[in-house]
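Pasting in a structure now, in structure tokens, and then I'll have a few things to ask.
With one protein chain removed, the remaining protein chains of the complex are shown where they sit.
Moving on to chain A:
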Amino acid sequence: MTDARIREHKAIQRYLDEVCEQVRAKEMHEEIRLELTGHLEELAYEKLELAGEDDDSLGKSSPNDEAVEEAIGHAITQMGNPQTIGKRLHRVHKPKTDWSLLTLAALLIGIGLMAMYALQELADPDNAVSWFPLLSNKLRFVAIGAALLLVLYFADYRKLKTLRWPIYAVAAGLFILARIGPIGIQMNGAYSWIIIGGIGLDVSAIAPYLFLIAYAGYLASEKPASASMVGKLREYGKELGLFYAMPAFLYLLVPSLVSLAVHFVGASVLLLTRKQGWKRLLFYCTFFFSALAFVIFAARGFTLNGARGSIMYQRWLNYLHLLVGDKSAEPLPSREFIRSAGLWGHGFGSRLEGLIYPYGENVVAYLVGSLGWAFGIGLAALVAAFVFRSVRIANQSKDPFARLLVIALSSVLAVKLVWTLLMSVGLLPFVSMAMPFIGYSGLQTVIEMAALGLLLSAFRRKDSIPLPRSEGIEQAAPQR
């Protein structure tokens, strides 16, 4: 075959080697070789055909070696300098760093460090948390987080797709650990914390990241929906059970309604990116909310009476009272602190009336109250820019798993960022949630920086993921 003779010719192979030598993204080599080989072959053929018109030999007998050599020589000259082409291809496919997302996150972390310093050194002595090493702990978490970020940035995020079930198991396992002493402790009526060596890990805050990474992997490796009704129901049932019912059960066990909400928003957004995803979402929502209603009504008199005294119940009730403008409702401390701050704020040293956990769930109120509305507007703009940037990463990725992963992680971060902002001014129920990157909440900063590392990792490889080929798909399909 003339085809193979051209394709496997030494000169062609050397040419391709010289091109690929310049391209550092090894993943792209095969695709580049294949594409350029095709072109070189066509060029050589064209030359042979032209020569063939004279002696009418082409098609009947194989062209002689001399003619092939000549045609290949022609093809290579026509193609141009391999180094130049390689260098230009390298520029397209080289790893990219999303400096703007990194800068935005660095700003948020910087604000967080400033808040810790202020609380420790400048705040009103009644409220100051000088007994607790807020700043040095936060700095330590940021350092660990930065190391983890770097590791994940350079690692191949695609491994998470294969690791989806272990990740799922870790998420579920953490909830069990939080229930067993002496690692797990009960705090404010919730079994949410694991304490190891004096460092706390808020399980219900971390689980949404893990569950949704697993869900992104699940959706990315999903096969086309089965045609039969029974098959479809089985698939939907599995998905509903694994990624909606089971996590919901675990979040309610804590209980942490806000983590459930974060999870639910993230999962819905993931599902909506799928073809016909809204139908599945509708199906799951119907099921989910009727189950929730059933649980609430069935458990009425048992759990709700007990919960009446809980902080959560009080807060949600108070939120509803404030929302409808009930004058008798207890004013929200964070809202009052922000409202009285004015454009330029109370200053860091002012009295913090009733502002509990000013480093955690009230960190936004502390910062905006101290530095004023102008700072608040700046903070909101920073959050908006961060969310916008991460959505852009999803849009720019060609790898379906990268898109899902970025959407999963950034929706968790986005919901938390936006919720903590809005709850501080009373627009959403006030919950025990520290603002990502800024607040102090155990190892949470580390996890958030790890999530950031994965976002950057997806962006880094956006131009070095080869296109799927039909052969490749056929090979991947018969997994079991």
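The working rule: a residue touches a chain if its C-beta (ideal position, glycine included) is under 8 Å from a C-beta of that chain, and two chains touch if they have at least 3 such contacts; residues count from 1.
The rule we apply is simple: contacts and distances are computed from a predicted model.
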{"item": "Listed names \"PadR family transcriptional regulator\", \"Cytochrome C oxidase assembly protein\", \"Sulfonate ABC transporter ATP-binding protein\" or \"Electron transfer flavoprotein subunit beta\", matching UniProt entry of the absent chain", "value": "\"PadR family transcriptional regulator\""}
{"item": "From A:H9, A:H93 or A:R280, residue that would touch the chain that is not displayed", "value": "A:H93"}
{"item": "Sole contact to the chain not displayed, among A:Q13, A:N64 or A:T84", "value": "A:T84"}
{"item": "Touching residues on chain A - with respect to the absent chain", "value": "3, 19, 31-32, 34-39, 41-43, 78-82, 84-85, 88-89, 91-93, 396, 462-463, 467-471"}
